[in-house]
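Written out below as structure tokens is the structure these notes cover.
For subunit A:
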Amino acid sequence: MSMQQFTVQNLATGYGDLQVLQDISFDVGAGECLCIAGRNGVGKTTLMRALSGELPLISGGIQMQGTEISALPTNRRHGLGLSYGPQDSVTFAPLSVKENLTLHYQDQNLERYEHLFALFPRIRERLEQSAGSLSGGERKILSFTRVMAEDAQVVLLDEPTEGVAPENIDHMATVIRSTLQARHSVIVVEQNLSLIEAIADRVIVMDHGAIIHETANGPELRNEISNLLKV
Partner candidate 1 sequence: MDRRAFLSSSAMALAASQLPRVATAQATPVGKPLKLGFLIPRSGTAGLFGPSSEACIELAVNKINAEGGILGRPIEALLGDAGGAPSDTVQAAQRMWRRDGVEAIVGEHGSASREAVAGALRGQLPYVYSPVNEGGYCTDGVFTTGETPSQQLAPAIPYLAKERSIKRWYLIGNDYSWPRITNAAAKEFIEDSGGEVVGEEYHPFTTDNFDSSLANIRDSGAEAVLINLVGGASVVFNRAYASFGLDKQALRLGTLIEENTLAGIGAENSGDLYSVSGYFDALDTPAALAFRKTYYDTFGVDAPVLNTLGQSCFEAVLFLQAVIEKAGETSIDAITAASEGISYSGPRGDVTMSGRFVNANIYLAKAEGTEFKIIENFGGIASGTTCSI
Partner candidate 2 sequence: MESSVLFLLNTSYAVLTLALVVLGLAIIFGLLGVLNMAHGEFVAIGAYCAFAVQSAGLPLILSLPLAIITTGAVGWLIEASVIRHLYKRPFDTLLATWGLSILLREGIELAFGLEYRSVSEPVSGSVRLLGVDYPIYRIMLMVALLIGFAALYVWYRRSNAGVRVRAMIANPQLATIVGIDTQKLARLAFAAGAASAGLAGAMLAPLVRIEPFMGIDFLLQSFFVLVVGGLGSLEGLFIGSSLIGGAESAGSTLMGGTAGYVTVLLISILFLWLKPEGLHARR
């Protein structure tokens, strides 16, 4: 049996007594990009929080390279090679941009960001500024560079393009594609159909806390998803 990079089985979760997601199952292979689409409030961010460990599961399981991780806290999942860029509160606002990028490395070295700075020069320009002084889009880019430089086996991104200018969205697609080439897996919650078209191998569409549709990337993708989201 071939071992999948990342597997979710019958996942159910929620907040307190309120169950938000039920029976979510999918898997993602090495070098594969799975995009998750859906209207606002259908549970996409809740799913990402459950995958990252911020939200405990009610039932079901999550495996990374065959290891069950659903009982591990977020920082342990990070240690096993899971990187996560959340949707909101994506930076340490009072800390400088530089500190945001280096605090989780013992060596505090910025070299690992060189190729990203080449694509997003604004981040390098603002290294000494506090992250809180950046615009919303810049904060998203900062978070994106932090996640992508971690070079993790599995990358979770929750709406990375929110507020980001189109040319930078293109750069993001470039970075994600090179990560995929390195046989890493990427799971992205995204509204921007252009980005989905540029990076996705498969797309799942969610509604009311469940997966309602799954499809491969292809020429009909845009119409297919647009129709589902209209309803």
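The candidates were selected such that all candidates are chains of the complex that A comes from, given by their letters.
Assorted remarks:
The working rule: contacts are C-beta pairs under 8 Å (C-beta built on N, C-alpha and C of every residue); 3 or more make two chains touch, one makes a residue touch a chain; residues count from 1.
A quick note: this is a predicted structure, and the numbers were derived from the prediction, not measured.
Candidate 2 is the one that touches subunit A in this complex, out of the options 1 or 2. Taken in their complex, subunit A has these residues touching candidate 2: 52-54, 73-75, 78-79, 84, 86, 89-95, 99, 102-104, 106, 108, 146.
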